[in-house]
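Only one protein chain is missing from this complex, and each of the others stays in its spot.
Letters A, B, C, D and E mark the chains as written, and numbering starts fresh at 1 in each.
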Amino acid sequence: MAQGSEGPEAQKERRLIDDQGKRTDGRGPNDMRPLRLEVGMLRNADGSAYIELGKNKIVAAVYGPKEVHPRHLVLPDRMLVKCRYHMSPFSVEERKPPQPSRREIEISKVIREALEAAIMVDQFPRTALDVFVEVLESDGGSRGASITAASLALANAGIPMRDMVAACAVGKVDGQIVLDLNDVEDKEGEVDMPVAYMPNLDRITLLQMDGKLTIDEFKRALDLALQGCRQLYEAQRKVLYAHYFSSSTSGEQKGQ
Amino acid sequence: MAQGSEGPEAQKERRLIDDQGKRTDGRGPNDMRPLRLEVGMLRNADGSAYIELGKNKIVAAVYGPKEVHPRHLVLPDRMLVKCRYHMSPFSVEERKPPQPSRREIEISKVIREALEAAIMVDQFPRTALDVFVEVLESDGGSRGASITAASLALANAGIPMRDMVAACAVGKVDGQIVLDLNDVEDKEGEVDMPVAYMPNLDRITLLQMDGKLTIDEFKRALDLALQGCRQLYEAQRKVLYAHYFSSSTSGEQKGQ
Amino acid sequence: MAQGSEGPEAQKERRLIDDQGKRTDGRGPNDMRPLRLEVGMLRNADGSAYIELGKNKIVAAVYGPKEVHPRHLVLPDRMLVKCRYHMSPFSVEERKPPQPSRREIEISKVIREALEAAIMVDQFPRTALDVFVEVLESDGGSRGASITAASLALANAGIPMRDMVAACAVGKVDGQIVLDLNDVEDKEGEVDMPVAYMPNLDRITLLQMDGKLTIDEFKRALDLALQGCRQLYEAQRKVLYAHYFSSSTSGEQKGQ
Amino acid sequence: MSISRRNFVVERLRKEKLKELLAKGQRLDGRGLRDYRPLSISTSVVSKAEGSAQVYLGNTAVIAGVKTSLDRPYRDTPDRGNLIVNAELLPLASPYIELGPPNENAIELARVVDRGIRESGMVDMTKMVVKPGELVYSIFVDINVLNIDGNLLDAASYAAVAALASSRVPEYTLGDNGSPVQTGNRIPLPVTTIPVSITAAKIGEYVLYDPTEEEEAVMDTRLTMAFTEDGICALQKGGSGGWAPAEVIELVEGSFEKAKEIREQIRRGLGVGQAETAQGTGS
Amino acid sequence: MSISRRNFVVERLRKEKLKELLAKGQRLDGRGLRDYRPLSISTSVVSKAEGSAQVYLGNTAVIAGVKTSLDRPYRDTPDRGNLIVNAELLPLASPYIELGPPNENAIELARVVDRGIRESGMVDMTKMVVKPGELVYSIFVDINVLNIDGNLLDAASYAAVAALASSRVPEYTLGDNGSPVQTGNRIPLPVTTIPVSITAAKIGEYVLYDPTEEEEAVMDTRLTMAFTEDGICALQKGGSGGWAPAEVIELVEGSFEKAKEIREQIRRGLGVGQAETAQGTGS
Partner (left out) sequence: MSISRRNFVVERLRKEKLKELLAKGQRLDGRGLRDYRPLSISTSVVSKAEGSAQVYLGNTAVIAGVKTSLDRPYRDTPDRGNLIVNAELLPLASPYIELGPPNENAIELARVVDRGIRESGMVDMTKMVVKPGELVYSIFVDINVLNIDGNLLDAASYAAVAALASSRVPEYTLGDNGSPVQTGNRIPLPVTTIPVSITAAKIGEYVLYDPTEEEEAVMDTRLTMAFTEDGICALQKGGSGGWAPAEVIELVEGSFEKAKEIREQIRRGLGVGQAETAQGTGS
């Protein structure tokens, strides 16, 4: 891998990868942060899930299928999927005002589109489905973690899906392509590229990118992202299996 | 009565009760400020009332029962009661922006709940009732005065009621429990406790409190508040009687 | 004409009319700025028009007659006419935030009322008509130019009208009554008076005025405004004729 | 002007009825076409306001209050105070008012009142400067409509004008460090003239002053004119009909005289002493 | 308190059922009338917050976070820090929540929690001053409701109180030029007492503590009381019914004792070491 794409900015920054190839939190380039998944811990929601990825702490909840309100939004041939991604005021370094920012509105849209590809929307014409994501603590890669959790919440709600959606970010840091950016890498790195993927259907359902890559770097980054998504997909399957087939559901561990 | 609950703050403040037991406006502890009530002075409203209590100048108006709008708010077994408490920009020391503040929204809610207990809401299923309160000048105890006026406006609109609601505040000032706080006492005193009461039914329909009281002080304060409410209740009865049975209605005196 | 109505302010200002009677842009008192009109250049709108008057650059579009939404706004005996006048953020010296200002809301209302007088609203009961005006560049007299363009857009949409509406401003500058104020005259002059007029019906449908005039000056100003409107009316007729009866429509010249 | 839901059949019948009367020179409430309803003005009705006035024009009831604060001047008027006029159609005032931010009617009301005051030069804003270019008075005029029975524009204007003319605002001096200090005095505003708003409505071929809500509901068009002692200082046509130019000119000429009558009524409302003070402060 | 669309027939039947049980001193979930549901409190659950707490009260789940910043003091309290409490009923929490700015329930929730904290003097705000009259701490307490099953007022209060009591906020000194500099230390807030909120509901003639959502849906009225160690510091009546004065007095007296139990649970939730530190910071 290329060692350092030295723009004028990269020089000012502290090094994010040391001589041993270790990242600021000790990981190697292809390592994911510690992950914790839970399902079904919210009582009122039709489905819910919780994810911790590094310091990310995110709750997702699903309500529906239900009546469409207001009526003129009804889609005669499919389900109306709505999504709200929201950050708690205390989830970031500087308090974020509670009203949705433009960033949150855009992310709500791309998360919805990332999930819709998996949902069998034509099975529930004239109904609505609400997906709510609340970021309690944010640590880089929150939109990927949100999709991974929301996908579990959809499964928990019994919404028919073609595949699970798993999502993570890759990026370029000190000139290297690395998996699953942490907060510092997200802010000071050169590139952030979140990807959502349905492994069984081999379909990318979210793809965004910020920062400069050569075409070759892009290919390598995409490949690494898909590897990360497959890892998360396995973790999603495991927690669902444990939730439905083992006696101790992880949901009960909360709030101890 | 306890003489002075000396916290560090009480010491800095000017004395609100003098050695003769007189308050800043010359009243004794159990005295209410000068009161003026009017009914029916607004032409368009179905019912209206005006109160002056000290410098408080408050207009209340009632519209309804009427159609519920939007329709999905209809209550099939009762009337939907709505309330808006609003302060005019020039009603306070420093100009208040006209859009409703959080304080006004909360007070609107508690006033509504204070009045609903008296209204026979099940006699008008599927209808709506609007109660509007405008504070033209505010002088401590404005929510109590608002309820007292709104209750008159309801009666003036012919809304069937179980009882009249009368309301006033009591408080603790220089360590003493006193009736009907004025502006200075409200701001610099130790405790403010607004109470709404239906004397015939012996029911408290609004009760809020700010500041520290011992349990014993609380009992004495509540008792004094109920005395105040009974006084206001008599005044309400009198003005209604005068309005409906005497030839000169007070409404006609306005605007001279 | 009176030479200079010397208030204390007029003295500080630079002269807007020179000794030869020429205005800052070289025009005489009764001259209008260069005018350019186009019709039908927007594809999606049911009707559209474009005006350049001096540096004013304004697009108007009409959608309708169409369904009324929300339904409770339906007028059973006539068309509901709505109007939005909006200034682009970059249309003025200092960037204007995109959300509608109070000024834009008032102008939207008076433009709507200026046009409604011409539209045969009773021919389309229970329908709605939207008139949208976007000021891309503003240069004094923008509301008159907006009406002149919107009137063309209505004609282009085939909306039945009693007459065309033409509009311009007159004003008082250095004590003189002049036609069609430019930006400097609008800001530094003594009086601005926009007028909309239907020449065939001899009806004034917009009339506003700011600044001090004697009754006699007012009469002369109004007369000059009507002359201006008649000029614009001729230009409106010409461009409509060219659009519908000549082979080269001006719409095709755009975007070269 | 605030009616949002109407009964159209009733409206049409009423229009016929009104026109029949107008043809005889009569109105529903017995007035002649050029008569105003009884006008009552009380000032200093809200003690926490620096100026206030309550106006009844027939059954239309309006209250206006004045507050001032010290602020930076606007960039394009560094040597003048700021005037901010706001109007609220309170939901108490009519069954047809919807809650929410001021709609186009309330905004037009505030802006038309503002123009009448501003363009007349009623308050000499060049005297409302504490520190040129840096610190000036902001004068807030808040207008509350309490009961609507037509002709809000005139009633609101009279209330705003009377509130301003009767205001007593805090006086400031500059302290040693250049920051403003209240002297403790309350001073009148430098009032130079009393602008008067006159509104006429046209129903069919008839022109009448001071329309009631009933008349406004069926009028074709409206014209609001503001006058100083010397001439006209603001105009606002309303409604979706049109005026013939000759009608406008006749109306403006006639209303200039009408304005003098109303100006006397406003001065009486201010109280002789107050009115004199108010006039005196301009010099 | 957050139900916006109700099934009225079901509600009436449920009320009958509930009253039958209450007559026997029982509740649907097996509790006695004066019992609270299991209360679980975890602090420091969000590392980017300066203080945080998650509270489960039965199935009601709330998380609160504390953030501070340096700001100007409010004009009327130049020698005190600022406290800002905000509450959001997250749409995750119930099928009945509508998106948009906080509605009256969320606003009441924030304001009642705020009053309990503020009036108790829990945090000595006179110590939250960095430069008197100019620079003070603003303490933001943000309350997120994650799942609604009744008695939000108490659950939100416990979460806010625990988040504050476990906070560690940046310490500042004034640099040579008088501008604030972070020392790098994190210090606890000067906590002087632990206020405790107790809520009772009345259904028919029965009074019960800590109502569930099901009970709130049919209750006549509600009373929320906040207590310090010495007495009562805030009250909020809710619901459209009324309380007899005698009921209120009995309730306040009884709840003062109840509050002591809950206070112990909160202290345990804070952890012995933390609770001690928190108490110690007041001196």
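One rule holds in what follows: contacts are C-beta pairs under 8 Å (C-beta built on N, C-alpha and C of every residue); 3 or more make two chains touch, one makes a residue touch a chain.
Predicted model only: the values in this text are computed from it and were never measured.
Of the chains on view, those touched by the hidden chain across the whole complex are A, C. Set against the missing chain, the residues A:I17, A:V39, A:L213 or A:L240 yield one that touches it, A:L213. The hidden chain makes contact, of the residues C:A61, C:A117, C:L152 or C:A196, with C:A61. When the omitted chain is restored, the residue from A:L35, A:V59, A:V92 or A:M198 that touches it is A:M198. Across the interface with the omitted chain, subunit C contributes residues 42-45, 48, 55, 57, 59-61, 63, 66, 84, 86, 88-95, 98-99, 130, 132, 134, 136-138, 254-256.
Of the residues in subunit A, those that touch the hidden partner chain are 8, 72, 75-77, 81, 102-103, 105-106, 108-110, 112-113, 116-117, 121, 193, 198, 201-215, 217-219, 222-223, 226.
The rule is simple: only the chains that are shown with their structure count from here on.
Here the chain-to-chain distance from subunit A to subunit C, counted in touching steps, is 4.
Averaging Cα atoms per chain gives one point for each, and the point farthest from that of subunit D is the centre of A. Taking the mean Cα position of each chain as its centre, C sits at the greatest distance from subunit E. A straight line joining the Cα centres of subunit B and subunit E is 27 Å long.
Subunit A and subunit E have CA centres that are 32 Å apart. Residues of subunit E in contact with at least two other chains: 102.
The set of subunit C residues that touch two or more partner chains comprises 72. Taken pair by pair, the chains that touch are A-E, B-D, B-E, C-D.
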